[in-house]
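Only one protein chain is missing from this complex, and each of the others stays in its spot.
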Amino acid sequence: MIKYICKRLIYLVLTLWVIVTATFFLMKKLPGSPFDAERFNMMSAQQQHVILEQYGLNESLPRQYVKYMGNILHGDFGTSFTYTGQKVSTVIGGRIGPSALIGLQAVLIGLAFGLILGIIAAWKHNSGIDYFTMIVAVLGVSVPNFVAAALLQYYVALKWGILPVGFWTDWRCSVLPSVALSFSATAMVARFIRTEMLEVLEQDYIITAKAKGLSPMKVLMRHAVRNSIIPVVTILGPIVVNLLTGSLAVENIYTIPGIGSLFVDSIKANDYSTIMGITIFYSAFYIFVVLIVDIAYSLIDPRIRLAAGREA
Amino acid sequence: MDELFVRVHVDESEKEHIAHPNLTAFQEGWLRLKKNKAAVASLFTLIAIGLLALLAPVFSAYSYKETNYDIIYQVPSITHLFGTDQFGRDLWVRTWMGTRISLLIAFVAAFLDLTVGVVYGAVSALIGGKVDAVMQRFIEILVGIPHLIIVILLMMIMPAGIWTIVVALSITGWVNMARLVRAEILKLKNQEFVLAARVLGTSTSMIIWKHLIPNTVGVIVINAMFTIPSAIFTEAFLSFIGIGMQEPKASLGVLINNGYQVLRNFPHVLIFPAIVIVLIMVCFSILGDGLRDALDPRMRK
Partner (left out) sequence: MKKRVLALGTAACLVIGALSGCSFTGGTSGTTAGESSQSAGASQSASDKTTAPAAGNQVLSVYANAEIKTLVQWAASDSQSSMVNNNAFEGLLRLDEKNEAQPALAKSYDISDDKLTYTFHLRDGLQWSDGTPLTASDFVFSWLKQMSADATNGYSFIMTDYIVNGAEYNEGKASANDVGVKAVDDKTFQVTIKAPTPYFARLTVLCQFFPLNEAYVTSKGDQYGLSADNMIYCGPYVVSSYDPAVGATLKKNDKYWDAANVKIENAQVRVMKDASAALNAYLANELSQVALDSSNVAAYQKDPEFKSESEFRTEYLQFSLSNPVMKNKNIRKAVSAAIDRDTLAKVILADGSSASNGLVAEGMYGDGSKTFRELNGNLCPFNAEEAKKYWEEGCKELGETPTLTLLVRDDSVTKAVATYIQSELNKNLGIDITIDTKTVQARNELMDNDNYMFASTAWGADYDDAMTYLDLWTNGTPYRGSYQNENYNKLVNDARVETDDAKRLNMLLQAEKLLVDEDAIIAPLYHRGSATLTKSNVKGLVNHPFGPDVEFKYAYFE
């Protein structure tokens, strides 16, 4: 187990290194410079020199790369071009909170509703609630989250005035975006749980349990749900990552100072250091989540052993 | 005694006769799919949408880029079924042109997914060993970089347009397919019927063509079915955040973005493209589900 985790961690570092290197050189191919050309042209040669020096842009690309790698090993991600003087780690750090809050809330909403819907749907297979669940599941993955977000904002916040429209001032502001984001998670979880449950309900041990005379409720809670919930862990990883990266359009609509909009803005503005910072953060987070899910899966389901020989 | 039991004469050819018509996996799948009413309805809806996307712009009196500043933001009427936009352009034509572009992007993405993904996965699984290990590490790296980052970076570097979106989508889109195909082939490789074929002296290429490929078709088709809506979605998303099509061309994502901007006063601009995109997504996902059930070997009876 420990050997396996170590191996995965080594891969993690290797993968990250490749990603960082690839992004670094790819990013330099972005058209334009990180400075506002109109303003930059108006600077005197001295000022241009000073600012290039400050960001280390007057050196050759390989040198910049070596320097950058050295800096990130010391935990220094550089200074943002857009936000003059602000450390990239500070800028990103300030943006993670809102995105993470919305993402987490969306996952929780998705899990809660998804589980309930999925379990009931499977239990009452082919009933009204089953069909309802399937419709929710299909719609949930079919309605683009920005369409849902726009409509929710228009009706719930504006027409009915129940929740704030935008701004990021208190917790209530995070409700609508979380709900808008949670639809796809709800749909995915509900659908997944339903399929798993249907399979589990046909297993011999369920029939045995029923034959023993256990009440239907006990059969459901003790055996069926317990066994069908395990695989949800596998789709949780992708869901979490999707929510963190996919919240971009929703962040724009609700004017949430999140990391998704920061990323697109930084690319549009050629803010090299911020692009790198976010790429590293995203990738590390992604790989880490996948690793955690794998480990969690092995802990929960005793049938799966993370033998060293098993392919990841 | 002998007369009590008469030996029935059985024709040698009759002996080998199979009463059930000899069906390929596909034919059988189709038979089962036909029983799934929702899937069939989705299929026909998709065909209808496809036809409208192909034909509606041809048979309309307006072109998708024809502007008329006297009739901006008109609500739907007989002359303009979906109304008009900011430039007085007919939204009926624009919506179907947009659908055309979205579908084109989706199908090209799915096609690349099918070719690159399937070949990559199959090669990786069949050759195995070191090659497999290297190919898998490569995939892990690709998966490690968030999809969106690659797509956005590429979109910024390449000239804007349909083909850029297609390339950006397919650069990472095939990974999932490759993984699935690889896993499926690895599983099949060690199954009894392949072993049996091997023991009987069947050549490797025969095994690939006759056994491995037909048995992975189900997985491939289903995955392709899910690739299509996700490509449409990603394209719409990119257009929504402002890095997609160039005017006057418009994909559904561009139309939805324009519609969101004017939602308060001219909701019709948003509603029609949104309905079409949701319809496409719903149909593909129901059809995908139907196909999965139909092609799942465990469901064969």
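Each chain gets a letter, A and B, in the order it is written, and its residues are counted from 1.
We adopt the following convention: a residue touches a chain if its C-beta (ideal position, glycine included) is under 8 Å from a C-beta of that chain, and two chains touch if they have at least 3 such contacts.
None of these values were measured; they are calculated from a predicted model.
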{"item": "From A:Thr23, A:Gln105 or A:Ser283, residue that would touch the chain that is not displayed", "value": "A:Gln105"}
{"item": "Contact residue for the chain not shown (choose from A:Gln64, A:Thr195, A:Thr255 or A:Ser298)", "value": "A:Thr255"}
{"item": "Touch residues of chain A, complete complex, unshown partner", "value": "30-34, 36-47, 49-51, 82-86, 90-91, 93-95, 97-98, 100-101, 104-105, 107-108, 150, 153-154, 157-158, 161, 164-171, 174, 221, 226, 229-230, 252-255, 257, 261-262, 265, 268-270, 300"}
{"item": "Missing-chain contacts mapped onto chain B", "value": "65, 67, 69, 72-73, 86-87, 156, 159-160, 242-243, 246-248, 260-266"}
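In this text, only the chains that are shown with their structure count from here on.
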{"item": "For the chain A and chain B complex, residues of the former touching the latter", "value": "11, 15-16, 18-19, 22-23, 26-27, 29-31, 138-139, 141-144, 146-147, 150, 154, 241, 245-246, 248-249, 252-253, 263-264, 267-268, 279, 282-283, 286-287, 290, 311-312"}
{"item": "Residue ranges of chain B in contact with chain A within the complex", "value": "136-137, 140-141, 143-149, 152-153, 156-157, 229, 233, 236-237, 240-241, 256, 260, 263-264, 270, 274, 277-278, 281-282, 285-286"}
